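Please see the structure below; I have some questions.
And then chain A:
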Amino acid sequence: MTEKREGEFSPKILVFSTNSISDPGIDLAGLLKMHYPPSAYTVSLPCSSGINPDWIIYAFKKGFDGVFIAADGTDCPYRDDCSELTAKIVQEAQTKAQDIGINPARIKMAAICSVCAEPFVNHMKKFSEALIKMGSIKNESGGKDVSS
Partner candidate 1 sequence: MSWDQEKTLKYIKNKMKVSEKKVEETRKFMKIRKSIAKALSTGPKTIPQIAEIMNLPLSDVTYNVMTCRKYGYIEETGEVSDDDYYFYELKGRK
Partner candidate 2 sequence: MKKRIGVYICHCGGNISDYVDVKKVMHSVENEEGVVLAKTTVFACSDSSQKEMVQDILENKLDGMVVASCSPKLHLHTFRSVAERAGINPYEYIQVNIREQDSWAHSDKPEEATEKAIRLVRSGIRRAAQAKPLTPNEISVTNGVAVIGGGAAGMRAAIELADTGLNVYLIEKEHFLGGRISQWGALFESGERGEELVERLYKEIIKRNNIKIWTGAEVESFSGCVGNFDLGIKIHPRFIKTDKGCEKFEEIIKQCPVEVPDEFNFGLTKRKAIYKNYKKAFPEQPAIDIDNCTKCGICEQTCPEVFDFNQKVEKLNLKIGAVILTTGFSPYEPKEGEYGYKNSDTVLSLQQFRRLMELSNGKLVFNNKEIKNIGFIYCVGSRQKGGDNKYCSRFCCTAAIHTSLLLKEKYKDIKTYHLFRDIRTYGKQELLYRDSCKNGDIYLKFDENQPPEVITEGENTIVRIKDLLTEGEEIEINPDLIVLVTGMVPRNNERLEKIFKVPIGRDRFFNEIHPKLRPVETVIDGVFIAGTSQGPKNLTESILSSLSSSAKTYSLLSGGTLQLEPIVAIVNKNACEWCGKCDEVCIYDAIEKKEAEGKTIAYVNEALCKGCGSCIPVCEQRAIELKGYTNKEIMGMIDGIMEEVNG
């Protein structure tokens, strides 16, 4: 069931969302019955500035093909510099990824507001396409660590 029909690959995306802004935006996409690839999975946190870059690397090790951070942008209820802090986290994770042979383009970040249903769906579609082009994480040296 996990494996797709031959020749088809649906990249697994881990989405980090935020409890009060981007997660409601993602909920709205569902409410409006807007479709995006079902291989996107959301883990919701209070704020994207609290993402531990290690989690991102861990996700790749476990087989996620991409990690998408649905940040709050200027809507963040915690702090005005949330975007910059989150961008730093992304940078750090990208460097770490590169160090172990993972394409840093597998980490993406965008601001998703609480009514950004359509942008979210578009991001998911585009990111999924980009990841299809990059191929499965299993093909990258630092990717899915089968032994773990």
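If you want to know what made the cut, all candidates are chains of the complex that A comes from, given by their letters.
Simple rule for what comes next: a contact is a pair of C-beta atoms (placed from the backbone, for glycine too) under 8 Å apart; a residue touches a chain by one contact, two chains touch by 3 or more; residues count from 1.
Note that this is a predicted model, so its numbers are computed, not measured.
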| item | value |
| --- | --- |
| In-complex contact of chain A, chosen from 1 or 2 | 2 |
| Touch list for chain A against partner candidate 2, complex | 1-2, 10, 12, 14, 19-21, 23-24, 26-31, 33-36, 38-39, 41-47, 49-55, 58-59, 62-64, 74-79, 85, 88-89, 92, 113-115 |
